[in-house]
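Below you'll find the structure I mean.
The complex is shown incomplete by one protein chain, all other protein chains being positioned as in the whole.
Our next item is subunit A:
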Amino acid sequence: MTVHTQHINMTRTPLPILPISLGVLFLGTAITMPFWGQAYWLHEFVNISCFFIFAMMWNLLAGYGGMVSVGQQAFFGLGGYFVLAMGNLAGVSPFIGIPLAAILTAIMALPLSKLAFRLNGGYFAIGTWVIAEVVRLTVANISIVGGGSGTSLTAFRGVDRVFRQHMTYWIALTCVVATVALILLFLRSKQGLALQAIRDSEVAASSQGVDVIRMKLAVYVVAALGCGLAGALYFASNLRISPDAAFSVNWTAFAIFIVMIGGVGRIEGPIIGTFVFWLINHYLSDYGTWYLIGLGGLAIVMSLYMKDGLAGFIHRKTGKDFLSIKRIYRSK
């Protein structure tokens, strides 16, 4: 993409052809999957999509915004609860409820940010976790959504099961594509420059005219929106929610794992990381405790020897960024 021909000597990284064509191929296969795939795989795809969107958001927040949150499960759970509450109590179809729940979650993030943003660094991490616990305990005391034992999604009663599964799948697919596209476009925009600058040095960014506080708030709200979307999708697909499942810190732990394996602060990171996580989860999760010990061990090894993750490793070996957001200078 050449930006403004009167400034001809500067070009942006061309939009990457290979990944885009692979993406189109993937999309073609994926869109038609309900017609040839098994219901099990559809369900599996929806679940992993939720992990993926959640991890993309954690990467945006921590990898680009420098806000290491351990409390994103607050928004995941809220998204889930919103979609179930709207469905069960107001009769809103969960298919419409999913995006609505995401928006409501983002609105909730505004007051919560007032609390979280009083803290920095490690304190921010702990603080966000505490906020998530407070949200969990609050929800567990609301009897209309089942209190501590949770509730089931009844809004789908009377909806054909196959139709429901296909619709949920397509919504998940749309959400995945939209998440990747939005983050890519955002990071390639002028605001994306500011976000990368903040990631590298907050002090310098603000001394260069970047409104760091507003930018971080925007990222926090967008991340809440995405986490809410992932949660809404997950619980609309799984039909049952409880405070312990919805607000479990494991959600964020898995997201951190995915991003660390894939490469923090890189847009390809969560894509690669989710795939690795899915492989491990799919084939090794029967090993129970050993599976979790293995995940932890792998994360430690990665953070010691491959800090920039698999995406960073590939970049170092091939010199290529597959979803590049770089601006390249070419002299006259």
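Worth a mention:
One rule holds for everything that comes next: a contact is a pair of C-beta atoms (placed from the backbone, for glycine too) under 8 Å apart; a residue touches a chain by one contact, two chains touch by 3 or more; residues count from 1.
In the analysis below, contacts and distances are computed from a predicted model.
Name of the non-displayed chain as stated in its UniProt record, restricted to "Imidazole glycerol phosphate synthase subunit HisF", "ABC transporter ATP-binding protein", "RnfABCDGE type electron transport complex subunit D" or "Multifunctional fusion protein": "ABC transporter ATP-binding protein". When the full complex is taken into account, the listed residue touching the unshown chain is A:S207, out of A:S207, A:N250 or A:S303. Residue A:A197 is the one among A:A101, A:A155 or A:A197 that touches the chain not shown.
Although one chain is not drawn, its touching partners on subunit A can still be listed: residues 3-4, 6-7, 9-10, 190, 193-194, 196-197, 199-201, 203-213, 265, 326-329, 331.
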